[in-house]
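Working notes for the structure below.
Apart from one protein chain that is not included, each protein chain of the complex appears where it belongs.
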Amino acid sequence: MTWIDLVILVVKCIVLSLAATAVFAYFTLFERRTLARLQNRMGPNRAGPGGLLQPLADAVKLFFKEDVTPLMADRWVYLVSPTFALIPAIIIWATIPVGMWPDGQGGNWLQLAEINVGVLYLLAVMSVGVYGITVAGWASNNKYSMLGGIRASAQVISYELALGLTVLGAVMQAQSFSTAVIVERQAQMWNIVPQFLGFVVFIIAATAEVVRAPFDLVEAEQELVGGYNTEYSSMKFALFFMSEYVKLVAMNAIAVTLFLGGWQFPGLQTLTLFVTQQYGAAVGNAVLGLTSLGAFLLKVLALSFVSVWIRATLPRVRYDQLMNLGWKVLLPLSLINVAITAVLNVLLPDAPTLTAIISLVVGVIILAVTANVGRPGKEKRTVKLVEIGL
Amino acid sequence: MPSITEAVPLPWVLTLAGALFCVGLFGALSRRNTVGILLGIELMLNAVNINLVAFWRYLEPNVVAGQTFALFVITVAAAEAAVGLAMIIAIYRARQTVNADEVDSLRG
Partner (left out) sequence: MNTLITVLFLIFAAIILASAIMTVTVKNIVHAALWLISSFFGVGALYLLMEAEFLGVAQVLIYVGAVSILILFAIMLTRDLEGSQNRQLTPRWWIALIVPAALFSLLIVPTVMTHAWQLPPPPPAGQPPAISGAQQIGAAFMREYLLPFEVAAILLTVAMIGAIVVAFEERERRRRVLTLAEQVRLRQRQQQRQQPAPRPEPAATAVQPSEATGSET
């Protein structure tokens, strides 16, 4: 490795971080506008054409707010925890292939790091992300923040299991931990077909993992004031806000990579081949890079719309419902998914279409059965008064 | 291809692991808080893992035994942490304390 490679690497890191931040800014605008349309109102449309400058205005507003540190807060931890929250949200992008632009040496310009335990890296960074929330809740020295932090840690531990097991389904399908290989293996068929059950469980568990509606008990404003970030203001609050959204978009990007074919789309190879023959390899690579990046971003946008839609539609779940869903529904479902994938891949290793159809049908049936059986019954709740010393 | 086997002698790694083990041992022996004792034990287990991985890398890099053992140690550590913390919470509920020297009702 020469120093020029090092410089290129640093530049790539900076570009990726800035891109993640820009995506965050415009995702908030997208969410507010979409949410507004879903609720039959207009949304922010004053700043700039169509409200395009609204994120900038928000940033300026947050900058100029007073930065308050509570007197009884644990000072250092309080100051550091927004960074704890933001860093995992950004470095998670390192192994996601956002496109395919070959650099001529077997590498890919549009993937920062190709490591052969890429998927495990994603899971590890995801699980580190909760520290910011938990530690912020503790350091604020406020009981609402504290409750938010405790809820966050319990929720994330519970849903990490289901998340990891569904990711395992995609890994088994590609027989590799490398994200690049997983995307390449989906050239013929996206993983969503053979892994339909896994995809549905992944989306639910990922929504819970990034503590977003309807699983946003961490910042349930009716119960906990503002949750873990009650005591945070100005840029420190902005960092939390940012980490939440960057994590959400990253989660959608991971879902696209693992289940929706990543940067692939039907006809991509034909297009690339045509352009390469017509105009040479350099132009072919460029076209491949841009179209694949566009396809990836389009898919992420579609999934982001789904998450906004979910937020607009579903009410927040209760805490016991959250735990029941995680441990008694999603965990068994993801285990079943792993079992089905393993059995089918061993029994019918040479018939991917047949395997995919069987597992799709089985997955749909299992989901339908779960949705009907798992519906909460009308259990009677009796309240007993307990004598306490008052 | 530079590798750690040429850059760092094995005794350095082993000394690091030994030092980490001793620090963990001190923590496990000196803390009153049971959670603190648990933290010390986790440090000791990590030191053992460093040793296992170092022996794998320096002595037998093409045999998986070292890494496999380290994974088993991690498994056991996870199980130990779960049960230990459950016990600490149970003790706290019963006695409103987590200090090891105050939970002494079996003392003769």
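Each chain gets a letter, A and B, in the order it is written, and its residues are counted from 1.
The definition used in the following text is that a contact is a pair of C-beta atoms (placed from the backbone, for glycine too) under 8 Å apart; a residue touches a chain by one contact, two chains touch by 3 or more.
In this text, all values refer to a predicted model and were calculated from it rather than measured experimentally.
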Worksheet entry | Selected from A:20, A:85, A:98 or A:135 as touching the chain missing from the view | A:135
Response to the item:
Interface residues of chain B toward the undisplayed chain are 1-8, 10-16, 18-27, 29-33, 35-36, 38-40, 42-43, 46, 49-50, 53-54, 56-65, 67-68, 70-72, 74-83, 85-90, 92-93, 97-99, 101
Worksheet item: Hey, which chain A residues sit against the chain that's not shown?
Response: 31-32, 35, 74, 77, 115-117, 120-121, 123-128, 130-131, 134-135, 138, 146, 149-150, 153-154, 156-157, 160, 177, 221, 384-388, 390
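The working rule: only the chains that are shown with their structure count from here on.
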Item to complete: Could you give the separation in Å between the centres of chain A and chain B, each centre being the mean of its C-alpha atoms?
Response: 32
